[in-house]
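What you see is the complex with one protein chain gone and the rest in place.
Chain naming follows the written order as A and B, and within any one chain the residues start at number 1.
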Amino acid sequence: MTMITSEGSYRHLYVVIEHEEGKPIPVSLEMLGEARRLMDDFNKRYSSNEKVVAVLLGNNVRKLCEELLFYGADAVIYAESPELQYSRNLIDTKIISEIAINKECVAKISPDYVERFKKPRYMFFAADNIGRHLSSTVLVELESGLASDINKLVIEDLEIKHEHKTKGQAMTYAKTLEMYRPDFSGFLWTTILCLDNRNPAIEREYHPQACSIIPGVFQPLMRDSTRSGIIVEHVPKLEEQDLNVKILSRKIIKSAVDFDTSKAIISFGRGIKDLPEENIKLIEELAKELDAEIGISLPISKKPYIASETITSKYMVPDRVIGTSGRRVSPLLYIAIGISGAMQHIAGMKESEFVIAINPDENSPIKDECDLFIKGRMEDVIPILIEELRKQKLVMEVRK
Amino acid sequence: MEHFDVAIIGGGSAGLAALKQLSNLEKQAVLIEAGKTVGSKNVSGGILYSKKPKNGKVYNVEDVYGQEFVANAPLERLITKYILHATSKDKIFSIDLTSAHKYQANFGYSVLLNKLNSWFAKEATASAEKQGGGIIPGVHVKSITWKNDRTIVETNELDEFEVKAIIAADGVNSEIAEMTGARNKFTTEELYQGVKVVVKLPEEIMEQRFGIGPNEGAAHLFAGDITLNHIGGGFVYTNRDTLSAGAVYHYDSLIQKPDEPYVLVNAILNNPMVREFIKDEVAVKEDIDKGLPKEEQLRTRFAVSKLVKTWDDLRHSYYSPASRAKLIESGKYKSETEIKARIDSIHQELSDKYKAKFVTDYVELEYSAKLVPDGKRCRMKKPYNKNILFVGDAAGRGIFVGPRIEGLNVGVDDAVRAANAVARSIDRNNFTHSYLGEYYTRLVEDSPYTRDMKEIDKDYLKTFLDATKDVPKDIVGSRYGMIFRLMTSGTLRGLAVGFANILGYDRLLPIVESVETYVQVPVEIAEKAGTVVSSTYTPTIPTIAQRIAKLKYDDDNLSHIKVLHPKNEFMKKMVILCPTKCYSIENDDVILQHEGCIECGTCAKETEWRHPRGEKGINFQYG
Partner (left out) sequence: MGKKRKGTMVSLNTAVIIKLEPDFSEGNVSYNSDGTLNRAETKSILGPHSAVASKAAFYSKVKVGARISVGTMGPPIADYALQQAQLICDADELHLYSDRIFAGADTLATAEVLKTGINKMEGGKMDIVFSGHRASDGETGQTGPQTAWKLGYTFLGNVIDYDIDLEKRVVIAKRLITLQGFYDIIEEVEAPLPVFITIDPSYKAVFNTVSQRLAFVKYQKEANERAQNYKKYLKVFNAQQLGVDPKFVGLPGSPTIVYKVEKIPKAKASRKAEVVDASDREQIRKVVMRMNEILGGMVIK
């Protein structure tokens, strides 16, 4: 069948940056780090010179552009305006899409590739509140595909045989971005590809291959102020009807659950299921003894078990989730109770100093992520721990 | 601010009747109920009566909801047998008081209030909606204020709104009465504490045991040692496929000698006759062999639980003609014999394969308690405050005359009168106390129920005495000698009663309502003339912790009751008298843990007592 006609039309990896108070949000730097690693490898393998281009919208963001170069971007395309002070989906989508197809910018960044340039080859967004929605709308505007909540990326030449895409024939898709997303249980990886339709009946090119990336997964580069690059300004078209959303107020709220100041954190997972109400109450008692805050694994936030209104509304809430889709914590003492150890939960607590797991199953993955594994059922173990803690507390008081 | 014509506060039987009546009169009214659903906070003994007094008229449920009421409402059983038992240990002397129960009555049906009030609510809502009103559950009234002729209702959950008149039907612990200063809180001399449990019993087994037909019911009352020396009595009523078993005590008697309410209800359950009433075949699960692998243990546990549940459910369906028919109709079983065979085979499997045992015991479904006002002592003489009319328990209008305890029907009667008075005021746009409040007071005074709270009805007395003709005269006579002779003589009775009524109930009450009358006399009667009743098994009575664990709550993190005097004697007694042990003593102070509260009001007298916020607190399943 016809060979890749799109060669040359799609270049570079565009990374959409999010920022607040003049500083980039951590995931933005993480994305740049991964983008850098991918493209360095890409350029070596394919002997090419494609760039990592950061895309930045905001007000007074010129200074931030340099920072992005220090963290791995080859170039930054930015749009500035007081109207872009805070993220608003409609205008942001329009401008990012404009930037994505702006050949003038590409001319300044990578003149050798500008002639046939249509759109970016790859595009990264943050998988957070803003990024998830922004990536969705931008990709509709750019008429291409998006995979969300990704935590592993590989660029590969793939041999694909697909009923629709290739009409059943085997074809090579070079430079395809494999986008891995974990399912909600944390045990399965689904790999998504965004591929051109090479079936003549439905022939279409789909670029950029885009994804939104889970915060806390990738490592940012070390800040290197010797890095240099090209900063290009894109003057946005600001039309009245695109600015129709008025921001009336913005209030910063502190989370009700404060993990950051807790020396000890106790989390529980699906292991509570035999007696959810009683087990949670036991855990509360233990937490009281240790002055610990209480967290949960992701499945618990979906309220899978029946407990009283008080307990359910206090604990089975997204605010307490520890993991990639929740909070990242690093206390001195972390106790995981009835948690099997799904990867996305581990990611949330692996920075803890000392990890204790309480689980009846010695084969659960958590055993490889803890310093102490207490084999037993929580309803048997916790009461003994509480007793011991109280006993030793008394001893310590006497000594004081 | 939104405004409506009438606000009815409290969705019990009285409040609902007021709503229905106002809708019947084409008036707009909004009923506010604190519970999550109507009926979730109601408890009754209970029997619902409809009366036809010789002199005067009362408004019955059929007058409000229509004559099809009996056919359509979820009533339990028509009580056709009403028996009083004098008890002393295992001896019982039974007195058939069915005539007293039927006295001037159209009917008396056993009821479970959650179900019944839900039905009332459905009916009332349908009519109320047509008038632009309705029922709003999950809202707790916080205050009523009057500003320049406007009456403003403030709640915890809604924006405040304005009304022209209010009907307060919020029960014996009426917050409206307290907040607006309409009356003082009822004293312990004016109240009874009632405690009960709902017991599960298959329909046809019940009918055979109590000697009643499928459309009949029995009410058994108990007096004597069964009340542990308290003034009051026990009861067992037959519902469709459950029993209501409990007791009602003079609160004052409990103050003098505090006994835990659950201990008192257990005394009822442990009486040999009651034991025999409540018993059934119950499956007991054996402990699972811990030596088996974990998954095996789990699987066995689930299998046994499922089988026991299937056996129990099927058995109950089998003994209920309606359920039996449904099973056969559904095609699952071809005949009754087949159902029985399946029950027996599960029984077999459970004993053979899983070593489960089947024993005689009883099954308790729900524990509850409530306070009942004694209308003789505490009815509001002027049951209104400005443009708020008080009905039912909120107005202190419960009827207690010997074994005759009535509250539901009185509430309904009051509600209709209140609704009529309010409707009249709406028509004339006159809500002044002389046009509304005083008028309502007159209507209520006219009610035969009020008469029963003021004077002895000599015809009722005659009926009662005639029923007791088999009671050994010497026992009674020795105590009440002259009075008794007066009462038993037809001619003298009229005079005596007239005289007694001049003296007034309150002078007579100490004699009539005393430990002598309620305990010692029945004990003696039972000892001297009773027959031995024995029971061959010992019921496994749940602990109070187990009973509380079975109750369903929507916990509020805020406490709805404030302890005002942590060190006083009354509060110390609450540690014993609270039906769900919410009070305890720590360092000489009485402290409250509000989560188990069933909102009976036992502690209301000396606390800042409120219901929890909307939707929060106890949700009774049976009531």
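Rule of thumb we're sticking to: a contact is a pair of C-beta atoms (placed from the backbone, for glycine too) under 8 Å apart; a residue touches a chain by one contact, two chains touch by 3 or more.
Remember, it's a predicted structure, so these values are computed and weren't measured experimentally.
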- Message: Can you tell me which of A:Leu38, A:Ala100, A:Ile296 or A:Met343 touches the chain that was removed from the display?
- Response: A:Met343
- Message: For chain B, which positions touch the chain that isn't shown here?
- Response: 2, 4, 28, 30, 125, 129, 132-136, 139, 157-159, 161
- Message: I need the residue numbers on chain A that touch the omitted chain, in ascending order.
- Response: 18, 20-21, 25-27, 86, 88-90, 93, 126, 128-130, 132-133, 135-137, 139-141, 143-149, 158, 162-165, 178, 182-195, 197, 199, 201-202, 204, 206, 215-216, 244-255, 263-264, 270, 273, 290, 302-305, 317-318, 332-333, 340, 342-343, 346, 350, 353-358, 362, 365, 367-377, 380-381, 384-385, 388-389, 392, 395-396, 399
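By definition in this document, only the chains that are shown with their structure count from here on.
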- Message: Rounded to a whole Å, what is the gap between the Cα centroids of chain A and chain B?
- Response: 59
- For the complex, which residues does chain B have touching chain A? 294, 553-555, 557
- chain A residues touching chain B - in the complex, by the definition given at the top: 308-310, 360
